[in-house]
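Here the complex is missing a single protein chain, while all its other protein chains stay put.
As written, the chain order gives the labels A and B, with residue 1 at the start of each chain.
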Amino acid sequence: MSIPAVEFRGITMRFGATTAVRGIDLAIDQGAFVVLLGPSGGGKTTLLNILGGFLEPTEGRVLIDGADVTDVPPAKRPTTTVFQDYALFPHMTIAGNVSFGLRMRGVAKAERDARVARALEMVGLGDTALRRIHELSGGQRQRIALARALIVEPSVLLLDEPLGALDLKLRQQMQEELKAIQKRVGTTFVHVTHDQEEAMAVADTVVILNDGAIEDIGTPERVYLRPATRFTANFMGANNLIEARVCAAAAGRVTVETPIGTFDVEGDAQAGGRATLAIRPEHLHTEAAGARVAVGSARVIEAGFFGTHHQCVAGLDGLDAPIKVRLPQKLIPRPDDAFALYVDPADMVLLTR
Amino acid sequence: MSDVRRKLPIVLRNLPAIVYAGLIYGFIFLPVAVLMLFSLQGSRLPVPPFNGPSLKWYVAVFSDARVMDAMVNSVIVALVSSLVSVGLGFLAAYALARHRVPAARFIQGFLTAPLTVSYLIIAMGLLITFNAVGVPKSLATIVIGHVVINLPLCFAIIYSQMGAHQANIERAARDLGAREWQVLALVTVPMLWPALFASFFLAVTFSWDEFIIAFMVSRFDVTLPVEIWSMLRSGLNPKTNAVGSFVFIISVITVLILEFVVFRRKRT
Partner (left out) sequence: MAWGLLLPALIWTVAFFAMPLVIMALYSVWQRVGMKLVTDFTLANYGAFFAKSYLLDSLINSIEVTLIVTVISVLLAYPLAYILAEKVPRRWQRMALLLAILPFWTSYVVRSYSWLLVLSEGGIISNFLLDVGLTDEPVSFAYNRGATVVGFVHFFVMLLTLTIYANLVQLPASYRKAAADLGAGPVRCFVYVILPLTLPGIMVGAFLTFVLCIGDYITPQILGGNRELLLPQTIMLQIARRSDFPMASALAMMLMVVVSLVYLACARWLKLERV
C-alpha cells in the first residue's frame, strides 16, 4: 500500500472558547477525489485551511506524502488552493496569473510560456493568455483559477467551495469537468462543499463533517444508501427516520419493532435496545413486488412536482410525524389521496447513533 | 527559515514592525506632547527648561478677551458656514440625483471644482474681488469663503448617498401613498441622515481650523487660528501653548465621544 497523500493525526482546532475541529484522524489516498461535506460551521473549511497551511492546528500533525508539514507555511507546502472567490490578480494578464506559481519557483520564461499554453488548453481557454480577468465570465475565471493551481503540479489540490458562485447549469457542467480533469492529471483533490448533490457527483470518497468530527466516510453510494449515523441519513438527501425497538439480534441481522410493523433487517444492535430505521422516500413504492412488505396506507398532505417525480408529504398510519414519499412522474397526487406503500427490507437502514 | 520563525513568540516575530511603528508614533506625537508639557510651564518663557506644572497660562488664556472672542467667532463661523454648505449641497444633490438636468455631469464637475484649487488661491480670489467690489472684510466674508471650500465636499458626500438604491426606496414610499413633502421629510432626509451629519461634521472641522482664507478676508473680528497667528507674530507666547493644548484636548474629547457613543452604538 502506498503512502497516503494526506494524513491528519489528532487534529484539533480551537478558536478561543469554540472548538471547530475535534481530534480528527483522517487519511486520504493518492490520486483520490475526496470531498469534505457538511453544514456551515461543521469544520470542513477549517480542516482545509489547516491542510493548506493558512491555519496552525491547536493540536495534532498534518502529513503530506508522509512528510510532517504542520509547521510549514503555505508558500512552502506542496499544496495549491482554488479559492471561493478565485482570487485572480486583477493587475496581471491571464498568462501572468497562471504563470505566477512557476515564477515563484524560478522557472525560466520560455518553459513558463509553454506550460501556460498547455494549461490553458487543458481548461479550454487556449486563446485568452493576454486578456485581463475582468473580461472573463464567472465560469471562465473558475477555470483559470484551476489552471493556475494545477500548473505547479501540487501533491494535493484544495478546492474551497469553488462552484458556489455559479448558476445551476454551469455548476453541473463544471462538476463534470472537474472530475474529468482530476482523472486526467491524477492529482489528489480535496474539495469542500455543503452541497451533497455536488459531493456525490464528483467524489471518490465523501467525508461528512459535523460539529468538528467525522460523522461518516465512504463512497457516495455507500454513504447515501447505507448511512452510518442519523445525521448522515438526514444530511444526504431526504430521509424518513422511524423509531424502533430491537427485539432480537443475531449474526448480522436484527429484528425491530416499529409503529408501522416488525421487520427483519441487516445490522448490529443490542437486543432490547432502541434504534432508528431510515427509509428513503424513493424506496417507498405504491406497488407490491419481490421482497417488498406492506407498511400501511399513506394519505397525501401536500405534493410538489419535481420533473422526474412528485415529492409528497404524507401521513402514515401509526406514525405521528409525516413522511416524505416519491411518487411516479405520471401519477398526479392530490391532497387526501390514499396509497398503500411497500418497502423492501433490504433498503431499510438500521441506525444506532 | 519561516518554519523556525513560526515558533517564536508573537512579540519577537514582529519586532521590526513594533520598533518601526513605535518610532513613527513617537515622531507623530513629539510636538504635541511638548506643546502640552509647556502649556503647564511654570516660568515666564514658553520654552525649556520646564519649571513645575502650573495652570496659570490656561488662566491667562481664559482671561484674554481677544482669544475668547476669537474662539466664539470661530464657533459662529464654523456653524453658520457648515449649515449653509450642507443646505446648499443637499439641494444641489437632490436636484441632480432626482431630476433630469441637462449637462448634469458638467454641473457636477463644476460644483466639486473648488476641491482641486489651493485654499491660498481661493483666499486671494476672494480678497481681490471683495476689494474691487468694495465689500468690507468681516466675519461674513469668512463665512462666504468657508462655504466655498465646504460646499463641494458636502455636495459630493450627500450626492454619493443618493443613488439608485435610495431612489427605489423613495419610489416605494410614493407607491404606498406618501405625498412629495412626506417622502422628503419621512424617507429621504432620515435615510440621508448619516451623510448629512458626516458632511456637517467634516465642514465644521475644516472651518474651525482654517487659516488662510480667514486671515485674508477678515479685519477686526477674527477666528481663533488668525488670533493665534497674531500672537505668534509677536514672539513665542506661553499663552499659545495653552490655547493650542486646549483646542487639541477639546477636539480629542469630541472625537472620542463620537467614536464611543455614535459608532459603538451602531455595533450593538
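Heads up, the rule we're going with is that a residue touches a chain if its C-beta (ideal position, glycine included) is under 8 Å from a C-beta of that chain, and two chains touch if they have at least 3 such contacts.
Predicted, not measured: the structure shown is a model, and the values here were computed from it.
Asks: Among B:L40, B:V61 or B:L126, which one touches the chain that has been omitted from the display?
Replies: In the full complex, the listed residue that touches the missing chain is B:L126.
Asks: Considering the complete complex, identify which of A:A87, A:A248, A:A291 or A:A338 is in touch with the unshown chain.
Replies: A:A87
Asks: Can you list, in ascending order, the subunit A residues touching the missing chain?
Replies: Interface residues of subunit A facing the absent chain: 52-54, 73-76, 79-81, 83-85, 87-91, 100-101, 103-105, 132, 134, 148-149, 152.
Asks: Considering the whole complex, not just the chains shown, which residues of subunit B touch the missing one?
Replies: 2, 14, 17, 20-21, 24-25, 27-32, 34-35, 38, 45-49, 88-89, 91-92, 94-96, 98-101, 107, 110-111, 113-114, 116-122, 124-129, 131-132, 144-145, 147-148, 151-152, 155, 209, 211-212, 216, 224-225, 228-229, 232, 236, 240-241, 243-244, 247-248, 251-252, 255, 259
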